[in-house]
Every structure is written in structure tokens, then in C-alpha cells.
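Working notes, structure below.
The complex appears here without one of its protein chains, the remainder shown in place.
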Amino acid sequence: MNILIKNGHVVDPANKVDEKLDILISGNRIAGIGKPGSIGSEGAQVMDASGKVVVPGLIDMHVHLREPGYEYKENIATGTAAAKAGGFTSLCCMPNTNPVNDTGSVTEFILSQAAKSGSARVYPVGAVTKGSKGEELAEMGELHGSGCVAVSDDGRPVMNGAIMRRAMEYSKIFGIPVLSHCEDANLSAKGVMNEGALSTELGLRGIPSAAEDSMTARDIFLAELTGCRLHLCHVSTKGAVALIREAKARGLAVTAETCPHYFTLTDEAVRGYNTMAKMNPPLRTAEDVQAIKEGLRDGTIDVIATDHAPHGMDEKTVEFEYAPFGIVGLETALGLSLRLVQEGVLSLTDLVRKMSLNPAVILKINRGTLSSGAEADITIIDPDLEWTVDAAVFKSRSRNTPFDGWKLKGRAVQTIMGGRV
Amino acid sequence: MSLSSKDLLGIKGMSPEEIRLVLDTAASFKDVSERDIKKVPALRGKTVINLFYEPSTRTRTSFELAGKRLSADVLNISTTTSSVVKGETLLDTARNIEAMKCDVLILRHPCSGAPAFLASRLKSSVINAGDGFHEHPTQALLDLFTIREKLGTIEGRTVAIVGDIAHSRVARSNIYGLTALGARVRVCGPATMIPYGIEQSGVEVFYDADRAVDGVDVIMTLRLQLERQAAGLFPGVREYARLYGLNRDRLSRAGKNAMVMHPGPMNRGVEISSDVADSSSVILDQVTNGVAVRMAIMFLLSGGAKAEAS
Partner (left out) sequence: MTMNEKALILDKSGIDRALTRISHEILEKNRGAKSIALVGIQKGGVHLAGRLAAKIREIEGVDIPVGSLDITMYRDDLGTRKSQPVPKATDISFDVQDRVIVLVDDVLFTGRTIRAALNSIMDYGRPMRIQLAVLVDRGHRELPIRADFVGKNLPTSSKEKVKVLLAEDGEEEKVVILAE
């Protein structure tokens, strides 16, 4: 079946396209793209995209799908449904499941579940070390062979520098990036929020920026030593942005992501012991938020990912110290990121680059473009649609968001994966 | 005038007028404890529950006596459930207690914010009896009461708080209370125990104890948690006592007749020498006043303020 998307404002950074065009989808592929009215539409379902923005399907390279092991928080069906609702056609799922995705069989299980019930493409990320314990390397060859596109010990930073060095070297065999959660666990210790005047006031143990900065520096130097492709996850500090900027200036193969909450909220959101504002790395200061925006603007930060981390409401409705880190993000990420366009921090093209093309390039997956002949993963965004975040209607199984009730402008109105609406 | 909240969660957020109301009310209740019959019927028929997730003899006893002297029925629940043990959640425990019709819930908890967490979800008045490193409001109120009783005024006085400021809820509550009532506050301790940004609460920071106590009207020494040594916060008790312990010599640098306070329990010979503790301190007055202040708080919270809040 053919679909003609008419009169949409097409933004496709890979092809330097930023104009009103029609796109014809034939089967699962893009069959043609051209000036409005230039493509014949006989027998095609016509989708009027006037006033809408048509972009390559969004890619979230940092998601916790929780399956296997924590299906009460999320599973592959609900997580990918949330992705689709949020405009994402592809996502990477982190390996901190139970069991940890440190063997090919777990990877294959995830992929088979995704094939059965997935509403989005799932690209598993394998563990760096066995059980993510930070001791022995996981069998990256098997993981890569089974479909893992990267390795990471997200959530459990590899504290031993020697292990990290070997992991980076070993990953080069397969040409896959190491996604690093930069945190010196000794410095962050039992911290539960950003260390600052507010943590002092609230009497909560702080996580200093230095815990992230120092580990970012270590990993950048290790990337230089090993020549590994290093991708830094969920950057939250001014210091880390500066280190990455400097590393890029030196020509290192370092890329970085941040998440909507790090350019939207500060640690003030924790006030009142709000467990919905508890995540790791923690929400930082206004100065850090400014630095993150500047890093996005000047290209230091390549990717906007969600770090979608579903948790049950019972787990979050406890004392702040006991609540788990993390918030869901798939269904709010685009709306929050569009604020950067509205504020003039990013052009629409840059936003699409960070939410689709760049992740595809980093992960070496053949997506993130609207080229003729490419698989038809397309997101249609209504940039003017004003809506209110209502966690109660999330497709995700979890509702742990600090943005419930927020009024946002712009959201995905149509997510097309492989030509399927 | 009455308190603006149904709960007492911290000194921060209380107006100077509210603090003075508590102190004035406490003065009347102090008289009750001086009588042969140390009981008034003000809270007759009310149920007060002490819910303690941390061991504490002094504070729990003080609250218990305060409740009993107000004729309330007082119950103690002590639990040492840690976060690791998957027991009943705090909220479930509290809801069960409330279902038994408790009017005032007094909570001591190792997690900062636990009283605030319950207060927003329960109809009962919640009194914070110490939460994590956050606040210990009744301790600060009894300290303020004691200073006012001994020195007449708080405004314009200089108070040095010496010890582990970072991990002290007593220090935080006293900083807020003292500055609200117009005192100048100095905090002093090893740099490892001075929390980030504390100067933003209007205090002066010292690392040198001799300079910190110079000319002050009041010295509050804090209990040193000896287990902090393992976390690298101080190298050893001997050096701590030498640098920060309050002894005769150091006390002589303070103002004439300076008051010495300690929230207890003391590590004698560590943060305070025995001769200072036994001869120059008002530590036992603090304990006496603690009951009066807690009676005042329970009395004020179980009255009209609660009806307005619901």
C-alpha cells in the first residue's frame, strides 16, 4: 500500500532538506520525495501534512525497557508503544535487566520480544562486563553477533580504569561504541541529589559535579589512549561539557548525549523531597543547564536521548533516599526538546539531527534519513499543538515523571515505522 | 495567633512571630512541670504516637512526658527497619496508625524529608523529631527557649555552633531559628564537616575553633558521630578533641558567662571536656525545657490550626 504525505515541512539533515515537500511511501520504503504536487498519488492513501513537520523517525539511544526481569515497571511492548507515542521509531535498550544483557541469548530474547510485540525498532545494548559487575569483560563478540549495537554498563559505572581501558580496546574489534555512564561511585557514594546549597538545606547527601567530571575526563583520556569510539551518556554538568568540547577540538572520536530534564529542570525541582525529580546523574544548577544548552547549540552535545527509566509508583512513593533513580521520558522528550527550538537554542534541523540522524550515525544503523529508497521511518510533528502532559494516559507502564501537568507546545501526531502507520 | 501549619516539620519557614509564640507558650507549660501534680487536661482524649525509626532515649522520653503531662494517651513505636529490609512502607505504617485515630504523630527517621512525606499524606499533625541531616525543630526551639531564659534576649547575641555541621539536623534548625530571631551565628568544624553553601543561610564559617568562640555569648557543641572517621571526615578522635573540643582554655576565649549547650548525648573528652560539661553548661536546663517546649508544640498543633488546615 502506498502513502503520500503531502505539503509537509520536511526536515532531513542528512540530505540538507528543509522545505515543503511531498513524500511517497511505497510498501516499507520511501519511493520518492519532491516538490508539492510533483509526485503522482494514484491509489495512494493521502496524508495531508500541511502545517506539520515531517522528519526521519526519531531515535532514542538511551532507554530502559526493563524486560526481562522488571516487567512490572515496563516491558518491550509497553516501552515501544510509549516510544511510538512520543514519535520514536527506534530505540536502544540498556542492558541492566535481570538477567543483565551480557550474553547473546538475552539479546536474542529481547529481539524476539521486540519482533513479536514491538511498536518501535529495538537495538539492544550489551553489557561491558559480565553482570555489569565491572570485573570481567562480557563476550562482546557474541553480543555484537546477536544484534547489540553498542556496549555499556549504564547505571553501574566501570570504576576500574584498567577494565574500562580493556573494554574500550576490545570494542574496537567490532567497531561498536562504548556508551559510558560517567560517575565516580566513590565520590557520589550514597548521594541522592546534586551537591549544592539545596542539598545542604534539605539535608540530603549530595552528588558533586566532580563525580561526573572526573570520570568524563578519565574516559576521554582512555578513548585517546585506545582509539575507541566513546559516547558519553546523559551529560549533566558544565564541567563535562567543557571536557567534551575540548576533546572534540583535539579530534577524538568522542560523542555525547544529554536528556531533556538536564536542559529543562534544575535541582530546585527536588524541593519538597519530590522523588519524581530524583535521577542519576542528578538535576544540577541553572549554570549547568545553561552550559548544556550551549553544548547543544555549538554541537558539543550530539544527541538528545531520554534515559527513559520506568519505575512503579509504589517504588517512588517512599522516603526520598529510598526511591530509585530515574524518570520516564519517551512521551515527553519531543515536547520538551521543541522548547529549545522555540527558545532559539536549536534550529529545527539541529534538533532533528540530535534526535535522529546523529544517533543513527553513532550506532551505525542505517536510519535517520528520508532518502529515497530508505526504510520509511517517519515522524510527523505538529509544532503548534498545545497539549498538557497527563501521566495517567501514558502508554508506558510507569508514570514517574516530573512533568505531569506541564503545558507543552508541539508533539508527534503520526509515527510511521517501515511504512506502517 | 496560631501556627500556620498543622505540622511542625522544620524551623525554616516559621516566622519569627510563630517561633516566639511557641517560646511564650512553652513558658506557661514549664510551670506545669514545676508543680507537684505535673499534669493538665489540655490534650485529654487525644492520642499521640511516637514513631521512632532511630534509637533515641532522650527525645522519645521528652515527647512521651510532654504528651502525658498534657493528659494525652501516648504510645511508642520503635522500629529499626532499615531500607534494605523490605518491610512495610513508611506510608503504610503511618496510614495504619492513623486508622487507629491518632491525632499527633511524632516521627524520628533517618531519612531527610520523611516527616514532610507523611505530613502531606496524613490528616494527623506530624511533628518532626529529627529527620536525617535535615531538621530537628523541637531541639532548636528548646535551645532558643533556654537561651532566652538565661540571657533574656536572643536578638544581637552571637552563637557559635561547633562540630559536624554537615551531618547535623540540630545545627540546621538552630541556624534557622537563631537567625530568624536576630542572633549572629558562627559555624565551626573541620572543613570536611562544613556543608556546601551553608554560608547562604546567613552564617559565618570558621575552621579555627579558638577564633570561632572568641567573644561569643553561646557555644553549642555538637555530638561527634565517631563512625564518621571511617568515611574520612576526620583523622581521629585525638586530633578532633584538640582542634574542636570545648575545654576550659577554649571556653575562656568566649564572652564572660558564655553559655555552653549540647544537644546530647555527649562524648565526654571528645567534643566537650567533663569539667566544662559539669560546671559551665546548661545541658540539664535544656533537657528540662525540652519537655515544656514539646508540650507547647503539641498544645498549639492540636488546636485550631489543624481545623483550619483540613
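Chains here go by letter, A and B, matching the order in which they are written, and residues are numbered from 1 within each.
By our rule, contacts are C-beta pairs under 8 Å (C-beta built on N, C-alpha and C of every residue); 3 or more make two chains touch, one makes a residue touch a chain.
Predicted, not measured: the structure shown is a model, and the values here were computed from it.
Student: Could you list, sorted by label, every displayed chain in contact with the chain left out?
Tutor: B
Student: Looking at the full complex, which residue from B:Phe117, B:Phe133 or B:Phe299 touches the chain that isn't shown here?
Tutor: Looking across B:Phe117, B:Phe133 or B:Phe299, the contact with the absent chain belongs to B:Phe299.
Student: Just the residue numbers, please: which parts of chain B touch the chain that's not shown?
Tutor: Missing-chain contacts on chain B: residues 1-2, 21, 24-25, 28-29, 31-32, 35-37, 39-43, 46, 70, 299-300, 302-308.
Throughout what follows, only the chains that are shown with their structure count from here on.
Student: Could you put a whole-Å number on the gap between the CA centroids of chain A and chain B?
Tutor: Averaging C-alpha atoms per chain gives centres 45 Å apart.
Student: Going by the contact rule set out above, which residues of chain A touch chain B in the complex?
Tutor: Going by the criterion above, the answer is residues 195-206, 272-273, 314, 317-322.
Student: What part of chain B is in contact with chain A in the complex they form?
Tutor: Spelled out, the residues of chain B in touch with chain A are 12, 83, 89-91, 109-114, 116-117, 131-135, 166, 169, 172, 195-198, 200-201.
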